[in-house]
Each structure stands twice: as C-alpha cells, then as structure tokens.
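The complex appears here without one of its protein chains, the remainder shown in place.
First chain written, first letter: the chains are A and B, and each begins at residue 1.
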Amino acid sequence: MTGTGLTPTGAPAAKKGGIGRWAILGLAAFFVLLLMYGLLIAGDKRVEAGAAPDFTLTTFDGDTIQLSELGGQVVVLNFWSTWCVSCKGEADDLEQAWQDFKDQGVAFVGVDYLDQEPLNLQWLEQYGITYPNGPDIQGRIYNAYGVQGLPETFVIDQQGNVAKVFVGPTTRAELGAEIRKLLGDGAG
Amino acid sequence: MDQLIEFDLADRRKREGRRRPLVVALLICLALIVPVAQAQEAPTPTLDQIQTVARELYCPLCNGVRLDNCELQACVQMRQVIAERLTAGASKEQIKQEFVAQYGPIVLGEPPREGLNWLIWALPVVALIAGAIWLLWTLRGWTKAQTAAPAAASAADQSASGRAAGQAEYLAQVDADLAGLEELD
Partner (left out) sequence: MADLGLIALVIAFVMAAFGIGASLLGAWLKRPALVMAGRNALYVVCGFVALASLTLLLALMRRDYSLAYVVNQVSNSQPMFYNISAFWGGQAGSLLFWTLVLAGYSAAVTAAQWKRQPVLRPYVTAVLLGVLLFFLTVMLFAANPFNRLWQLPSGATVSALFAPAGAVLALPADGVGLNPILQNYWMVIHPVMLYLGWIGMVVPFAFAVAALATRQLGNDWVRTIRRWTLVPWMFLTIGILMGSQWAYVELGWGGYWAWDPVENASFLPWLTATAFLHSIMIQERRGMLKVWNMALIFLTFELTMVGTFITRSGVIESVHSFALSNIGPLFLSFIALSMFGFLALLGWRLPDLRSSNHLDSMVSRESAFLFNNLLLVLIAVLTLFGTLYPIISDALSQILPIERMAFAAPWFNKVTGPLFLMLIALMGSAPLLSWRKSSRETLRKNFTFPLLFGVAVAALAFLLGVRKPFSALSFGVAGFVVGGIMQEYYRGTKVRRTTKGESWPAAMAQLLRRNQRRYGGYIVHLGVIMVMTAIIGANAYQSEGQANLTRGETLVVENYALTFEGLQQSSGSTYDAVNATMLVTRNGRPVGTVTPGMHFYNTVAGRDQPTNEIAIRMGLAEDLYVVLAGWENAGQTASFKVYVNPLMSWMWIGGVVMILGTLAALWPHQKETERVAAAATAPRGAQPA
C-alpha cells in the first residue's frame, strides 16, 4: 500500500483518482482474501474420510510404493519418526498387527516423517519392522494427509477411502479390530 | 509428540495440542532436556564446530527457531547428522545444501536464490526504487506547482544564512519553531 495513499492528495492526481481508488480497493480485497485463504488452510485438514490422497513412496529398500497400485487391499498407513517419543510405544504393536494380517490382503506402509538416515534404519532394525517403510522427504505425504502430529495411523479401505484415523499411538488390538471390520465388509 | 496429549484435564488442551503440531513440537522443543551428547569418539567435531553450522540453519518443524538452539528431538538428531557429516569431511556449505535437499529451503530461513524465488529478493529493491522515483516525481510536481511564492521565502533564507554567524538569528529560529510548533499543541 506504499504507493497509493499520497497520490489522491495532489491536484494533478485528481484525474487518476478513479484508477487509484480501484487499485486501493483491489489491494484491500486481495489482502482480505489472502487472510481468508490463510484461515481456510489453517483449519483442521486431516483427511478423516473420503478418498485417501494418492502418494508415491520410495522405501528404504529402494522399492516404489504407490497407493493407487495397492488397490483392493486394506492399507494401514503409519506416520512416525525416530524423534517421536510415543512412536516407540506403538512400534511393536504395529509389527505384530502386520504379522497378524500380512497374508489376508492387507498392506502396511510406514512413512518416516522428517527424519535422518542412519537413525531410522537403526530404529527399523531395533523394532524388527518388516513391512515397507520409506522417508517422507520434506513432509509431502504428511501434508497431503493433513497429519497434525506424530504418530498418526490411517486405515484405508479396499475402495481407497480413509476408514479410520488413529491419532496418537495405536495398539495391536485397536488396529486389528478396525482391519477385521473392513475385511468383513469386503467379504460380505 | 505425546507430552501435551496427556493434559486431558480440559479438552481444550488436548484439541489444541493435536491441532497445532508445530506448537506442540515447539513446546517439546522447549521441553525435552536433551541429555548431553552421547559419549563420542575422539575425532568427532567439537560442539562449537557443530553449532557453527547449525547456527545457519532453521528447524523445519518449529517456525523461525534456529537449529543450534532447538531442543526438539528432531533437531538434536539433525545436529548429530551435522556432526557425522563434519566427521566425514563435509564442508559447511555442503551440509547446508544437503539439508536443503532433505527438508526444503525452509531450513535456510530465506528463499533460495533461484527460479521464481528471485522475485522475492527483487521485491524490496524494486519497491524501494519505484517508491523513491514516484515520490521524487510527486515532489517535483509539488515544487513546480509553486513557482511564484518561493521567491520571498528563499530570499529570507538567503539573508538569514548570509548572517549565519548571528546568534540572535538562531534564537529567532528556535523561537519561531517553538511558536510554530507549540501553539499547535
């Protein structure tokens, strides 16, 4: 708004007054719209239902996982990081749940958010994680799912819709119940 | 990230804690007392060397917090990475580039000087020059609009400066300024 205030004072500016006025109003409107946009994106945007955003993840083993290519399976998408204290608590549960369901058309994917290379591999080894995991470079998947904190676990049904979000650490039992429900639905 | 979640006393806190990851992250930033760096082998870089690099980086989780000062576990790990890279012989600039590649330009605290981001760097300069030219142009218009009147004023000015040594002149200025200003008060 630097350039706009002074002009209308001057007599020569009288003719340009029309343009100046519209420019100021436009600027003000633009500013309000910008703040409005900020308000919109600031809201809770976690994907809690509906189509799960597609993503591509390169795993630590070098494989590429694309959500849309896992079609027809129940997908458990877990967001974690080595600096997340409560992720430690659910690591064993997640692996056990994976063992429970890995032969029943269920895919587990671990997304490692803003993490560091040697430590995350040590973590996977330490907890004996066997399902595919990969780094979320610059948090793209994290943002796409509107994750608000770690850990969060998304359960995606066979049609590719988010069926359930576990905010905070989850358990083998909790996760198992949800997966069974979806598998039951799928079968029936 | 669970610390805040335990504060269930009022629902508010729980909701907020969950909804504002960065704030949560930050609170934990301030929260975790980080045990002094684990016993390290002899040739590892000193804390000072690590911090010299960390000082020029920003925590990608907590807005505007410098990496050398962030106590978030993630930041502690990032500093460990800096230490490892320094041990491996990487330079400060190399490490910074690696961090940008990993976390994006946000770790630099400023936009990278490439592509469209140049516009952001050009904006202040362009705005300053445009503003100055516009103001000069406006002022010139105002000065021209006044061609007859200033003769008297400048004459007064000239005569005053001609007798610049006269102290009475200065007192008169002080009084005139005083009169002009104070009466408005």
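Going forward, contacts are C-beta pairs under 8 Å (C-beta built on N, C-alpha and C of every residue); 3 or more make two chains touch, one makes a residue touch a chain.
Model, not experiment: these values are computed from the prediction.
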| item | value |
| --- | --- |
| Partner chains on view for the chain not depicted | A, B |
| Hidden-chain contact residue, picked from the options A:I19, A:L35 or A:A177 | A:L35 |
| Hidden partner chain, residues of subunit A it touches | 1-2, 4-6, 8-11, 14, 17, 21, 24-25, 28, 31-32, 34-39, 41-42, 138 |
| Contact footprint on subunit B, counting only the chain that is left out | 3, 7, 9-13, 16, 19-20, 22-23, 26-28, 30-31, 33-37, 46-48, 51, 55, 58, 62-66, 68-69, 104-106, 108-111, 115-117, 120, 123-124, 127-128, 131-132, 135-136, 139-140, 142-143, 145-146, 149-150, 153-154, 156-158, 160-162, 164, 167-185 |
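Definition applied: only the chains that are shown with their structure count from here on.
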| item | value |
| --- | --- |
| Centre distance in Å when subunit A and subunit B are each reduced to the mean of their C-alpha atoms | 30 |
| Subunit A-touching residues of subunit B, taken from the complex the two chains share | 1-3, 5, 17-21, 24-25, 60-61, 72-74, 76-78, 80-81, 84, 102-104, 127, 130-131, 134-135, 138, 141-142, 145 |
| Residue ranges of subunit A touching subunit B (in the complex, touch as defined) | 2-3, 6-7, 10-12, 44, 81-86, 114-119, 137-139, 147-151, 167-169 |
